[in-house]
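The other protein chains are all here in position, but one chain of the complex has been omitted.
Going by the order they are written in, the chains are A and B; count residues from 1 in each one.
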Amino acid sequence: MSDAFSVVGKRVPQKDGVDLVTGVGKFIDDIVLPKMLYGKILRSAHAHARILNIDTSKAEKLPGVKAVITAKDTPRLRYGVAQIYDEIRDEPVLTDDKVRFYGDRVAAVAAVDVDTVEEALDLIEVDYEVLPAVFDPEEAMKPGAPKVHERFYKGDGVHGFKECEVENNICITKRVLAGDVEKGFKESDVILEGRYTAHGQEHSHLETHGAVAAVDLMGNIKLWTTTQTPFTIRRDLVKMLGIPLGKIDVIGTKCGGAFGGKNEVTVEPHAILLAQKTGRPVKMIYSREEEFIASTIRHPFIFYSKIGVRKDGKLMAKQGKAILNTGAYSNHGVGVAYLTGAIFATLYRVENVNYEGFVVYTNCTYGGAFRGYGNPQMTFAIETEMDRVAETLNMNPVELRLINAPVAGEKSACGILVGSCGLKDCIAQAAKTVGWENKWKGWETR
Amino acid sequence: MRKKFEYFEPETIEEAISLLVKYKGQARLFAGGTDLLPLMKQEVVSPQYLVNIKKTPGLDYINPDNGKGLKVGALTTLHAIETSPVIREKFGILAQAASKVGYLQIRNIGSIAGNICQGYRCWYYNQSHDWRKFWAPCYKRGGDICYADKGAKRCQNMVLRSDTAPALIALGAKVKLVGEDGERVIPIKDFFEKTGNRLRGDEILTEIQIPDQPPHACGVYLRWSPRRALDYPVAGTAVIMEMDTENSLCRNIKIIFGSVAPVPFEVDEAEDFLRGKKIDSDIIDMAAQIVRDSVATKAIKFGDHSADYKTTMAGILIKQSIEDCLKLAK
Partner (left out) sequence: MKQLISLNVNGEVCDVAVEPNKTLLEVLRNELQMTGTKEGCGGLGQCGACTVIMDGKAVNSCLVLAMDARDKEILTIEGVATGGKLHPIQQAFLDHWAIQCGFCVPGIVLSAKALFDENPHPTEDEIKTAIAGNLCRCTGYAKQKEALLAVAGRQGKEGEK
């Protein structure tokens, strides 16, 4: 590489490497402020239940407890964390009507140490009216299934938000329609159908979620948090707490792993509310168990696929129905549904597409961003289908892919312009590296 | 951990025993702590009195026993056992078993007695305070249901997941238990019952006595777990084989399975089958089938691992163990 560059093409020392390797780098639980309190969230005992009453009096009387908050101490708005095409606002800071998954947020406590907080959580008494719950998204879509959300708000910051009724627990449906799939199937020599499932997945970054909030006498908020996206957290906190943007400073501490799991709000609003109520900084750190119960996961995925292909290997039509189990709240469900549709329509090339992606509410832990964002689930389904097509046509699976791989300059069926694309080179190179030519002996020998 | 306790550092075994007697039922012995402390943090057990036996001298040793075998003190760490030259040479199966427990940091503080006396584990019992808060108590917690076996009329106690127990059983080891009425020595194979181990509330396991093994005996401990370290065993097998290498004949064999069923068990049928036979791959296959048939009647599901899965793994482990023993015998 040319020596004209001082950074590009050079090995540059990791900027924070020395800090990290000597244990000096500050992660969220390393932040300590004078007179800092510790906070935790009281979580739902049930997957689906109406809250009839919350009695916090015993917890408030416990020595060392400085504040207990419930929904009445919050602005009682609904918020959403993802703003991709449609913004869905369905999440409360602390629930004011019902809990929608085991782990949903009921109350929050701040006290002088963690032991006292945990003691206080045990003293909060909640009267629940347990409701029937639904965990399977296909069951949730049937008429008569328990309703996870009755309504939510959809829109954007410019045009405003409209209240929408929820039918059959479907939060939103993302569609990709191009060409004429019926014609495509008629022109196909082979039509294959399949049903694919992919399970949920927890990020399990080694550092758990957490935040420290401090409020000064003028009401200015300083919030430290372990996050991938300090600016979206700031934007979201403005939305959910009604604070002016200029009053809140968000500082991302060293982030101990995220993989998409820290694209979201967890304890930030609660830490701020408790700091405002007590006048003292409040630190809230997720336990490892809370990571599994109450942080986002990769969307579990059910996919019905129908592919039509000509006997020379050209894909003629693709029809797909994706069901994303978004759990109790929509979070990044909209974006993931869109992306799975875009991938379906682009990989591999096809002119006739009919894709429906349903983002379905259930009483499960809710899905969010996880590295891949729908890609792993959809690509697994597509690549498996391609192998099945190749087998049915008795064609070399590498050859089938090379015939249908998109190239630079094309527009995919969903309207995406493929700017640059090394897929064909990649497939060819991979095949060469593993010695595919020598290894492939046809489908009969498998 | 949230709960507080009174803390003692007895300077003699007698003092330790008298504390166990005085605070009957409310005191726990604290050795390495790698089993007890997580249980206390999850509030599965919350002793009001903690008796730190590590400060009591005279419990950490590996000593030859007058030409009859070896005596190992209760507080000997698992790392000391896996690296001890005399154990590696003469009781290799124990060094192997100890080396597979957890990972190095655990083995550096975990004791052999702790590994033997560890609490039996149940998927529904060994959970956090928060998890258990929302479930009605099971039998072990004074309730009237077993979540692991819904039809059960009493606590099923689930599984002892010790690695060293099957190895020590195969070695024919004994354990010395010292209590307020004196001491007793019992074979370790009789130490484990389905309802728990036979340690009385006032007793402390102070020593493990391992007899010398026959001159041509080779021992192998293998275990299966999802990860190579960190995990408890899903199935563990301890095999000691005495070979007549000239004729490839199996003179004697001990086959013990651990973690598959509530307590380790011997597969007599497979031992009887193999004894006196010339060992070749067909014989090994047949022995594996006998093992699978036996394990299938005893294996119980734990978490994600079904009884069928454990049975399959048992068949694989026994084959590998016998083959490894044959290699060692040469």
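Basically, a residue touches a chain if its C-beta (ideal position, glycine included) is under 8 Å from a C-beta of that chain, and two chains touch if they have at least 3 such contacts.
Quantities reported herein were computed from a predicted structural model and do not represent experimental measurements.
Student: Just to verify: which one of B:Val45, B:Val86, B:Leu104 or B:Ala136 makes contact with the chain not shown?
Tutor: Of these options, the touching residue for the absent chain is B:Leu104.
Student: Among A:Pro137, A:Gly256 or A:Pro397, which one touches the chain that has been omitted from the display?
Tutor: A:Gly256
Student: Just name the one of A:Thr232, A:Ser287 or A:Asn396 that touches the chain not displayed here.
Tutor: A:Ser287
Student: In the complete complex, which positions of subunit A touch the hidden chain?
Tutor: Residues 13-14, 16-27, 29-30, 32, 203-208, 254-259, 287-289 of subunit A touch the chain that is not shown.
Student: Write the list of subunit B residues that the hidden chain touches.
Tutor: 1, 3-7, 9, 30, 32-34, 37-38, 40-42, 50, 52, 54, 79, 102-106, 108-109, 128, 228-230
As a working rule, only the chains that are shown with their structure count from here on.
Student: Could you pull out which subunit B residues touch subunit A in their complex?
Tutor: For subunit B paired with subunit A, touching residues are 2, 128-131, 133-134.
Student: Sort out for me which residues of subunit A touch subunit B in the complex.
Tutor: 43, 45-46, 102, 115, 118-119, 122, 287, 289
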